[in-house]
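Sharing a structure here in structure tokens format.
Complex shown without one protein chain; remaining protein chains in place.
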Amino acid sequence: MSPSKLFFMRMRGMLRKEMLQIRRDPSSIALAVVLPMALLFLFGYGVSLDAENVPVAVVMDDNGPPARDLMARFLGSRYFHFRQAACVSEAQQWLAEGQVDGIVHLQDNLTARLAQGRPAQVQAIINGVDANRARLIQGYFQGLLQTWQSQRMMQGDAVARPMVGLAPRIWFNEAAVSRNFLVPGLITLIMTLIGILLTALVIAREWERGTMEALLATPLRRFDLLLAKVLPYFILGMAGMGLSLVVAVTLFGVPLRGSIVALFGLSAVFMLASQGFGLLISAAIRVQFVAAQISIMAGFLPAFFLSGLLFDLESTPLPIQMASHIVPARYFVAISHTLFMAGDLWPVLLPNTIILAGMATFFMVMAYRKISKRLE
Amino acid sequence: MNSLHRLAALIVKEFTLILKDPKSRFVIIGPPLIQFFVFGYAAVYDVKHVRYAVLDQDRSALSRELLASLSSAESFERVAQLTSTTQIDRIIDHQKARLVIHVGPHFSRNLMNGEPALVQVIVDGRNSNVALIALGYIGDIVGGFNQALAGRMASGRSAPGLVSVERAWFNANLESQWFIVSGLGGLISMVVVMIITSLSVARERESGTFDQLLVAPFTPAEILIGKSLPGVLFGMLDALLFAAGAVLWFGVPFRGTIAALVASLACFIITIVGVGLLVSSLSRTMQQALLGSFVYIMPSVVLSGFTTPVANMPGWLQAGTLLNPLRHIVVALRRIFLQGADLPTVWPQIWPLLLMACVTLTTAAWLFRHRTQ
Partner (left out) sequence: MSHTAANIVLKVDRLHKTFAGQGKPSVQALKGVSLAAAAGCVTGLIGADGAGKSTLIRIAAGLLRPTQGAVRVLGLDSTAAPLEIQRWVGYMPQRFGLYEDLNVRENMDLHADLQGVPDSERAVRYQRLLAMTGLGPFTRRMAGNLSGGMKQKLGLACALIKSPRMLLLDEPTVGVDPVSRRELWKIVYQLVDETGIAVLLSTAYLDEAERCHQVAVLHEGEKIAEGPPARFSKQMRGRVFIAEPPAVAKPRQVQARLAGSDGILDATIRSGRVRLVTDGRTTIADRLFKPWAIALQAADPCFEDAFMALIPQTQPHPVVPELPTPPAVSVDSGVVVQVASLSKRFGAFEAVKGLSFEVRRGEIFGLLGPNGAGKSTTFRMLCGLLSASGGDIAVAGRNLRRASSRARARLGYMAQKFSLYTQLSVAENLLFFGRAYGLSGRRLSRRMAWAYTEFDLGRRQEQPAGALPGGYKQRLAMAAALLHEPDILFLDEPTSGVDPLARREFWLRINGFAEQGVTVVVTTHFMEEAEYCDRLLIMSQGEQLALGTPADIRQLARKKGEQEPTIEDAFITLAQDSVDTAA
């Protein structure tokens, strides 16, 4: 038989074997399907940075028309849920107990001062424990006041001084829904799990069970072995990505503005980089326990914290930013954010893809060199 | 007496095992330290060095003044000066800048004529959180500019209307590092405790020594105590160390009482020891125990309010988080550190922990004997 025919026969055998094993082994299914789905739902529902219905106490010491008008605007906001407090001390009590996250105090001279054309103050106290949330609440609150003021200006209620107004426009994510950036980032995490953890575990398992020795003693070449281990889990990872994509778009309403072809193509590059890393781990480690430990420490944690999928990398100190450059997930988070929210912007996608492709090649070549047809 | 004697032997053995094994020693010190610093520095929501571009079509003294007040703000970093609106697309799309401030050609004229002058801000929304926070900062700066303007032009004619005066309690400068770092002790001690306890039983199961323990005249309660104590002790040690680190290294204020801190941490760690023992009772190998811990830790962190607020979750999920021990300790720690809670104040967080500890520990003890293969 010709060498190529023998090669295809070997690949057929290995792939069939891997597929049967994946199908019959509950832990592969758990890692490849259950865990990603659990993560997706957890993130989709459990992780959100959008404050809505923030409970706020309002103390109205002034009952004039402008105060009541302002109040009506507050009540109509979807960001806040107002609760009227009798006095400032009651509101402060609520804040300390955690019943409300903020206090708005309309002082008794509000109407009078506005009528006199003097600046009137609205006091706001925010619970600053969760600083990010506090900032967002602050932003919403200022936005509310501003719209109210510009409306008053239009109506000519108060002859206001000329002033600078802001016309903000948030591109790609008009309503600034945090889910739109969290869920595409999460897909990175899921692919990392399958690519690194699962790939490293299945090979370590062959060593532990003694089946690797039987494989090595056959005419299987190193290249065959590498390919046979990459291909099935590559398909699994891409399937996980596809599934996540469907859930993200249909259930969570995340927009996909780029093309599906680009998404799958670039995901494939990232998947190969992850798998290369997983293979490298498994070439060095033949015990499942240690392989799992290293995959989590060196694969999962950096993909979570140093990739920008939740925390903004540009705001971190320089050493952390520098460290993040060796994390493949960082580049794919940028790719998936752009693809989902902005579209096929090749000037953004290309550099990231090139780096990922470089990493994939590097890891694969290293893994190929490390894979040995010998036991030592 | 005999029981105490046996128990002492068991405890001595557990500690020797952990302290003798370089890998276990490392688990107690290495990863927690790394996590402490990575979390402390990388897990922040503060927005810094926001790269922005400017398109000033007005080129007046006023517009320059407004833009100058922006460039002096430390959160922003100007990267480009644009000359036409057609450049905006490109610079945002390509992520060369995260926002563009566009001052229109009639800016100063409008202001002088007493008409509102709008400044357009175009923000890259790919990270919606950064977008919102950056917008908030710009709102502050523009507000300040308005007030200064009003003061200067106050020829007594009329007023700028409403001015909001905002104050943040407990964290006046709104440092998100305080928010993350104050809860870190809970998170890291959870990881350490889960790994120490779940692996300690799984390791013995894998090497067959667990059978020796079960056949020896230990009662399940003795094994439970022997297996729990190292986790409790090292977990406590780590948690208190990082509480001190939060104050001394990251400068987080400590406003509550030590008693409240120790009591709530102790209850939490005992609960987690129970969870760790449960995981290890259900696993046959160390690898399963490790993955089991991982599978527990991940959702438990996501659903704890440690990184993202519980209040933003749907109602049913918020109710579900009440079963998560980490949620309670994170709330307790933040109240102790930042809000100055004492023991009675954190009681609402402590009793659910105690209840969960009872459930997890008794189940684990029962499983010791009834799940052997």
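Side notes on the structure shown:
Letters A and B name the chains as they come in the text, with residue numbers starting at 1 for each one.
What we mean here is this: a contact is a pair of C-beta atoms (placed from the backbone, for glycine too) under 8 Å apart; a residue touches a chain by one contact, two chains touch by 3 or more.
Keep in mind that this is a model prediction, so the values were computed, not measured.
Checked against the full complex, the one of B:L17, B:L33 or B:L343 touching the unshown chain is B:L17.
The residue touching the chain not shown here, chosen from A:L75, A:A167 or A:A214, is A:A214. One chain of the complex is left out; on chain A, the residues touching it are 1, 6, 9-10, 12-14, 16-17, 20-21, 24-25, 209-211, 213-221, 373-376. By the touch definition given at the top, chain B reaches the unshown chain through residues 2, 5-6, 8-10, 12-13, 16-17, 20-21, 207-209, 211-219, 369-370, 372-373.
Please note the rule applied: only the chains that are shown with their structure count from here on.
Chain centres here are Cα means. That of chain A falls 16 Å from that of chain B.
Put simply, chain B touches chain A in their complex at residues 31, 38-39, 41-51, 66, 92-95, 98, 110-133, 135-136, 138-140, 142-143, 145-146, 149-150, 153, 157-172, 174-179, 285-287, 290-291, 294-295, 298-299, 302-303, 307-309, 311-314, 317, 334-335, 338-339. Within the complex formed with chain B, the residues of chain A that make contact are 27, 35, 38-39, 42-43, 45-52, 54, 70, 95-96, 98, 101, 113-114, 116-136, 138-139, 141-143, 145-146, 148-150, 152-153, 158-174, 176-178, 180-181, 201, 288-289, 292-293, 296-297, 301, 305-306, 308, 310-312, 314-317, 320, 334, 337-338, 341-342, 345, 347-348.
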